[in-house]
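These notes concern the structure reproduced below.
In this view, the complex is presented without one of its protein chains, the others remaining in place.
Order of writing sets the chain letters: A, B, C and D. Residues in each chain are counted from 1.
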Amino acid sequence: MFDSLRWMRVKHDSPPGSLIYAGEGRDFAPFVEVCAYSRDALMERRLDPGESIAPAPDRVNLVVVVGIHDAETIRRVGADLGFPALALEDVMNAGQRAKFTLADDETAFVVLKHLAEIDGSLVSEQVSLFWRDNLVAVFLEREDDLLDGVLARIRKGKGRLRSEGGAYLLCAILDVLVDCNMAALTRFGELAEALEARLEGRTTDDLLGRLYTLKREVLLLRNQLVPMREMFKALLGEDADLPEPVLPFLRDAAGHHEQTVDAATTLHDILKSMIDYQISLLSMRTNRVMQFLTVIATIFIPLTFIAGVYGMNFEYMPELSWRYGYYYSLAIMGAVGAGMLVYFLRKRFL
Amino acid sequence: MFDSLRWMRVKHDSPPGSLIYAGEGRDFAPFVEVCAYSRDALMERRLDPGESIAPAPDRVNLVVVVGIHDAETIRRVGADLGFPALALEDVMNAGQRAKFTLADDETAFVVLKHLAEIDGSLVSEQVSLFWRDNLVAVFLEREDDLLDGVLARIRKGKGRLRSEGGAYLLCAILDVLVDCNMAALTRFGELAEALEARLEGRTTDDLLGRLYTLKREVLLLRNQLVPMREMFKALLGEDADLPEPVLPFLRDAAGHHEQTVDAATTLHDILKSMIDYQISLLSMRTNRVMQFLTVIATIFIPLTFIAGVYGMNFEYMPELSWRYGYYYSLAIMGAVGAGMLVYFLRKRFL
Amino acid sequence: MFDSLRWMRVKHDSPPGSLIYAGEGRDFAPFVEVCAYSRDALMERRLDPGESIAPAPDRVNLVVVVGIHDAETIRRVGADLGFPALALEDVMNAGQRAKFTLADDETAFVVLKHLAEIDGSLVSEQVSLFWRDNLVAVFLEREDDLLDGVLARIRKGKGRLRSEGGAYLLCAILDVLVDCNMAALTRFGELAEALEARLEGRTTDDLLGRLYTLKREVLLLRNQLVPMREMFKALLGEDADLPEPVLPFLRDAAGHHEQTVDAATTLHDILKSMIDYQISLLSMRTNRVMQFLTVIATIFIPLTFIAGVYGMNFEYMPELSWRYGYYYSLAIMGAVGAGMLVYFLRKRFL
Amino acid sequence: MFDSLRWMRVKHDSPPGSLIYAGEGRDFAPFVEVCAYSRDALMERRLDPGESIAPAPDRVNLVVVVGIHDAETIRRVGADLGFPALALEDVMNAGQRAKFTLADDETAFVVLKHLAEIDGSLVSEQVSLFWRDNLVAVFLEREDDLLDGVLARIRKGKGRLRSEGGAYLLCAILDVLVDCNMAALTRFGELAEALEARLEGRTTDDLLGRLYTLKREVLLLRNQLVPMREMFKALLGEDADLPEPVLPFLRDAAGHHEQTVDAATTLHDILKSMIDYQISLLSMRTNRVMQFLTVIATIFIPLTFIAGVYGMNFEYMPELSWRYGYYYSLAIMGAVGAGMLVYFLRKRFL
Partner (left out) sequence: MFDSLRWMRVKHDSPPGSLIYAGEGRDFAPFVEVCAYSRDALMERRLDPGESIAPAPDRVNLVVVVGIHDAETIRRVGADLGFPALALEDVMNAGQRAKFTLADDETAFVVLKHLAEIDGSLVSEQVSLFWRDNLVAVFLEREDDLLDGVLARIRKGKGRLRSEGGAYLLCAILDVLVDCNMAALTRFGELAEALEARLEGRTTDDLLGRLYTLKREVLLLRNQLVPMREMFKALLGEDADLPEPVLPFLRDAAGHHEQTVDAATTLHDILKSMIDYQISLLSMRTNRVMQFLTVIATIFIPLTFIAGVYGMNFEYMPELSWRYGYYYSLAIMGAVGAGMLVYFLRKRFL
């Protein structure tokens, strides 16, 4: 049920700033894509392995690194763009908490969690962002469609994105990521709804187990989303020094993130309540069945006793030689059984 | 049981400021009503489709937009009144958290939740409010009677409302909305009371399920009411820059909202406790019934054994030929049964 | 079990400042008592219906309004003493949260909850207080003995109360109210103690239900006491502008209120724990009884089987014709039964 | 189980500053001990009843009042040392919350809780402290060994205590009290350990009841220790105006108090978890016993039925006259019983 302790990734015993990958095993070669645009021009391409990055000074440069499991790639990108080792270490630690810090005097560094749907299951991927003037660098754990919308808006050549600077690009990416998280969470909600519909019929161990798993996953996701609050708060503060015009967009994204955290908390509470309800329902049903069976047994046990009495072999048992003794005995048994049945029905034991 | 994930509405992957509706499907055409009043004059009418809004500069203008599911209507109203796209986007996102922001330097923007009774069930509707000088614009999800009281007071032509400005109108609407929420919550309380009265007689799965549903709904409503606290706090702060004379009215509304949140929290706690009590009661009753049945069975089982013994067919069983053997055996069985009964009664097993 | 939703009183849809009673039905006519005292003089009397109040400028004036369900009385008292409508509205809303506000620039307005014993049951009554210079006005829901101690101290003619101003009188009333609340809570504690003593003997549905009711009532009371903290804090702050010499007395009362809230929290925790313990005790007892009964049944069932075997009517059953077959069979049954009994005793099933 | 509501002591309806004892009944006469020391001199003696206290101006004066149940003694000591009535009232209210206030401009007043072992059981005693320049006055509920260590250090004539002023003495007393509390809590831990060891063997109602009692007592103690945090914080703040050199000692004591509160919280959590575990263990054991018994009964019931069939008295029952009918029937019964046993064992029902 633990997904390989994915959420407890650790870095090893080494000096601060060491580039050591801590995360799931990956078997693809990391690659780097660069997109440089201004209002009038757009250049977009995937770098050759080993090629160094040279940001165009008069354009907005978006550098996307896909794959954070190769220290050499990370080190080289960091060296090309001048990011400090301490921040690069955090990029490679996929279990990093969401946070905002200043990587150096000019570069903002943001770590985020992105709830992505990979191969049909929902996982929390780490996204690291650097922003300095007209440069935005994004590090993804693996290829996903997080940035597709942003890239499409860049390619369209119109819209505000092309005419604004790096800070606006940063906000656009944050906005997209927050919306993705909410969408992913909604899928959990739908799963819970579907499970609940199936539980209406008949609760089974298996379904209950899946409810528990769902609850645990929502808890883990929520715990990863919560530190993003502080990240947004710090990003809106003075330290980040973002240009005034993008602040409303950032505040908007932060507000949507609050909505996501609220929804995760509420979903967790609802799943907890749902599990409690299913368990008490199940217990009530079992109890009712047992009670029904016990009532039946309890009705027949005295009758069997009466039959047993007239099955005794005493020589002197006057009833045995009565003409209608057998019928009398049946009548008595019927009366006792019916009497108990009526009593139990009245007492609502059945 | 999830009401279509109503509370987890999302916006889609699109640039910030895109006007995309996120909410329940609606099948009516949105319309706009305008009411412009001064101390001496009152103009009130529903706009024709496509007609643009021209606020009267010397009057207080109340613009009510009913229906937020049509991007064109929202865009047009926003353009006529000069509201920025980022705020309009939030107007159309019916899953928005309650909040206060400055839409621009002059316009305050408030999102609220209104607990309305629609077709006999209680739902949380989103209400968005813009306020700028003498203009108040209200966006409702659908037609409801939230503003009836305020409009009636405007029409009456006397009372303070007619002689005050837009800020007072804003406060009057907030006051009415908070009172509506409290009234809606009281209905939940009454439902809980009614359910509890029915549970006194006999707990059933169904009633217990409805208690759980009620608890969940109160939780969802409470979680939507809580962010309104921050909204009120921000509205009372310096940013909102409301005129001094309306602040006592706003503070009053904020106080009543606190009362509503308190009541929702308390109601949730009480429902939780009620469910716990019903479950333990139910479990106790089942246990008592089972114990009663088991006592009966346990009394007859040894008696049946004795009857079984004298039903054995051994040739040499002296008791069988005794003159009063049968009566002796009945006496023994009676004594054993009575002894057990007395013992069980004394031990309070029955 | 809900006491008529007493704690969820609402005001109706009407402009702020409307005087509409929200509370329990009352059938007595409200009345007003006035007590004006200085160090040397004392005047005390009940006003005639319709008589207006004229505070004596050179004395401390205590105005006590008993009954808040008549809008006319409240309006008249408010008009005589110059209290604003917004505060008077809160006076009539008996479900108001405890709070402190400035009614106007000179008048402090305080809403409190008073746990009173009325007709043998504990209820939370609302007490509203206005203070302006030498005037203190108290609004009570109905006649109770809250102010008896204060009045007695005024009448005695000595003691600090007679020689101090209105602020000291206000503090004296707050002090008495806080002490009353603690005393009322102690009664709950005694009730819980008494219930627990009775539970020692035998837990019943009824007693358990009363524990639940007690817990709920303590919760409701505690939730009403908590907002009084903020009230005291605001009253001790700069806004209230109370004279320096009375602050130690107020701080003392605030400290005692903290003690009351602590006691309510602790009492709630203890009742919760008590209920959990009783339920688990009950469940353990039931289980033990069922186990005892089942052991008895389980011992006799194999014996009955053996008797059943020798009750079969096969023609060739050698044991049947043995001289001591009957006794042998009894011996076997005795041995089996005794063996099972010993086994069950050793295994501590009994 | 409630220890006489000791924790809910109340003062009666009387003016603030009235000296009325609220606490347990005491039957000893309060007495006062005075200890005045400088670097070179030491005077220590118990005052005669009625004797007044005259602090020596050139020495550090420690006044210990044992017994707070006699208003006259408290009043007289307060008058001799010039303590205000409001503080003395709190001294006599043994249910007072821990707190720090300034009794007057020069005198600090501290209320604390001391977990003492009296007659083999742990109780929380109230300790009130006044500090003014070179005077420290301590009020204890009854004679205990709290101050023995401090007095011994004073008597020894060396060590820092003799050469420092009243503030250092105050800190030394606080330090000793905090250490005592931790030691008392450790005893609870040991009790819990001992109980748990006994529970390993066999859970009984009684042991479970004692665990519940222990948990409740730890809760009550913790709730009394928590307000001491604020007391320490206030004492370290500017209001208390303690001399700079004693602050490290006070900070140290405050740190140890934090440790005590942490330990109490953890102990409470552990006791809660322990009770949950014992209950689930108990429930599992009962269930297993019931299952075992039911399996036995379920095996014999079909066998008894078969025996019953061949005990029927039909005239034409061919099996009855078979030569080996009896043995066949025994074989069938053996086969059925063994088959069921194997089936139940395989299904792990036993």
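Basically, a residue touches a chain if its C-beta (ideal position, glycine included) is under 8 Å from a C-beta of that chain, and two chains touch if they have at least 3 such contacts.
The shown structure was predicted, so the numbers you read here are calculated from the model rather than taken from an experiment.
Enquirer: Looking at A:Leu42, A:Ala71 or A:Leu86, which makes contact with the chain not pictured?
Expert: Checking each option in A:Leu42, A:Ala71 or A:Leu86, the one touching the absent chain turns out to be A:Leu86.
Enquirer: Check each of D:Ala85, D:Leu236, D:Met290 or D:Leu330 against the chain that is not shown and name the one that touches it.
Expert: Reading the full complex, the residue touching the unseen chain is D:Met290.
Enquirer: Residue by residue, what part of chain A touches the chain that was omitted?
Expert: Output for chain A: 1-2, 5, 7-8, 10-16, 84, 86, 89-90, 95-97, 99, 101, 202, 205, 208-209, 212, 215-216, 219-220, 223, 227, 279, 282-283, 286, 289-290, 293-294, 296-297, 300-301, 303-304, 307-308, 310-313, 317, 319-326, 329-330, 333.
Enquirer: Considering the whole complex, not just the chains shown, which residues of chain D touch the missing one?
Expert: 149, 153, 159-161, 171-172, 175-176, 179-180, 182-183, 185-186, 189-190, 192-193, 196, 248-249, 251-253, 255-256, 258-259, 262-263, 265-267, 269-270, 273, 276-277, 280-281, 283-285, 287-288, 290-291, 294-295, 297-298, 301-302, 304-305, 308-309, 311-317, 347-349
By our rule, only the chains that are shown with their structure count from here on.
Enquirer: To reach chain D from chain A by way of touching chains, what is the minimum number of steps?
Expert: 3
Enquirer: Which chains does chain B share as contact partners with chain D?
Expert: Joint contacts, listed by label: C.
Enquirer: Is the contact between copies chain B and chain C built from the same residues on both sides or from different ones, judged by whether over half of the numbers are shared?
Expert: Counting which numbers both chains contribute, under half are shared, so the two copies meet through different residues.
Enquirer: Any idea how many Å lie between the Cα centroids of chain A and chain B?
Expert: Here the centre of chain B sits 26 Å away from the centre of chain A.
Enquirer: How many angstrom between the C-alpha centroids of chain C and chain A?
Expert: A distance of 41 Å separates the two centres.
Enquirer: Note the residues in chain C that touch 2 or more other chains, in rising order.
Expert: Residues 283, 290, 294, 297, 301, 304, 308, 311-313, 317 of chain C each touch two or more of the other chains.
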